[in-house]
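A single protein chain has been omitted; all remaining protein chains appear in their positions.
Just so it is clear, A, B and C label the chains in written order, and each chain counts residues from 1 on its own.
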Amino acid sequence: MKVHARYFALYRERVGKNTDDYELPEKATVGDLVGAVMKRYPAFCPNPSQTVVAVNRVYVDHAHPLKNGDETAFIPPVSGGA
Amino acid sequence: MKVHARYFALYRERVGKNTDDYELPEKATVGDLVGAVMKRYPAFCPNPSQTVVAVNRVYVDHAHPLKNGDETAFIPPVSGGA
Amino acid sequence: MLIKITRDMITAEPVIKSLVIKEHGAVTTFMGTVRLHNEGRTVDYLDYEAYPEMAEEQMRAIAEEVKKKPQVEDVSIVHRIGKLKVGETSLIVAVASKHRREGFDACLYAVERIKELVPIWKKEVWNEGAEWVRSKGA
Partner (left out) sequence: MLIKITRDMITAEPVIKSLVIKEHGAVTTFMGTVRLHNEGRTVDYLDYEAYPEMAEEQMRAIAEEVKKKPQVEDVSIVHRIGKLKVGETSLIVAVASKHRREGFDACLYAVERIKELVPIWKKEVWNEGAEWVRSKGA
């Protein structure tokens, strides 16, 4: 299956682009996606098991199962507001 | 000596006017003024010893000594704000 | 610091703009508006009366007191008097502070001091009568 990935802020700067597509095996989880990102960009994140991910605009944990066509997003620590 | 008195809100309605002048003996206090007001307007206040008075725009207690020309004001319970 | 008693309609923007800010961070604003219901009565309008000279002095003293609190940069207070209809704004307090929590605390404290100290009175007018309201205190 194929999932779409979006990178923001610090992560966007580290990978040098806004988006990517990943081809993953069936039954892949968010954790598997994080592994694929780390493989493509070894400097992506010093603490991959802590990386915050949203799927279809909802925060999920790394056990969350992915499905074909999902929009995933890598969310560095947020700092909006004042 | 002569002091000027202002009445507001409930007190203004009870005495039917905005202001009065009182002729008081030398060394009169705010307490003496309250007595003079109660004498002129017996229905002025059910609890004269509790009446809040300002002299020259500052809250004072009933022992406060008055002087000629003071502006006094009778302050019913305030209810400004929201 | 803007301190004003007025018979005109009041809005937040000029009060916020009046704040003199060096360090920025947070602006907290409180607006008190006339409620339709009070103690089971349907309010027709409120009539606010002030001892204007003393009320302004008290408002200024409260603003100066609040401005001395840690993190607080500036405080403005505007009170409307006269006849106010339901939904209209009687009081605006704006506080500029370096951080948000101190701003919220300072703004709420200022409102409570105003209700306690400032010689302003409101008369509630409803269809069957009218009554001077006694503040329930801070």
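What to note about this one:
Everything below uses one rule, namely that a residue touches a chain if its C-beta (ideal position, glycine included) is under 8 Å from a C-beta of that chain, and two chains touch if they have at least 3 such contacts.
Since the model is a prediction, treat every value here as computed from it, not as a measurement.
Hidden from this view is one chain, which touches chain A at 6, 8-10, 12, 54, 57, 59, 73, 75-82. Taking the complete complex into account, residues 82 of chain B touch the chain not shown.
Residues touching the missing chain, restricted to chain C, are 11-13, 16, 21-37, 86-87, 89, 98, 100-101, 103-104, 107-108, 111 (touch as defined at the top).
Quick note on the criterion: only the chains that are shown with their structure count from here on.
A linear topology is adopted by the chain contact network, the touching chains following one after another without closure. By C-beta contact pairs, the most connected chain pair is B-C. Once the centre of each chain is set as its mean CA position, chain A and chain B turn out to be 74 Å apart.
Remark: chain B and chain C have CA centroids separated by 26 Å (rounded to whole angstrom). Residues of chain A in contact with two or more other chains: none.
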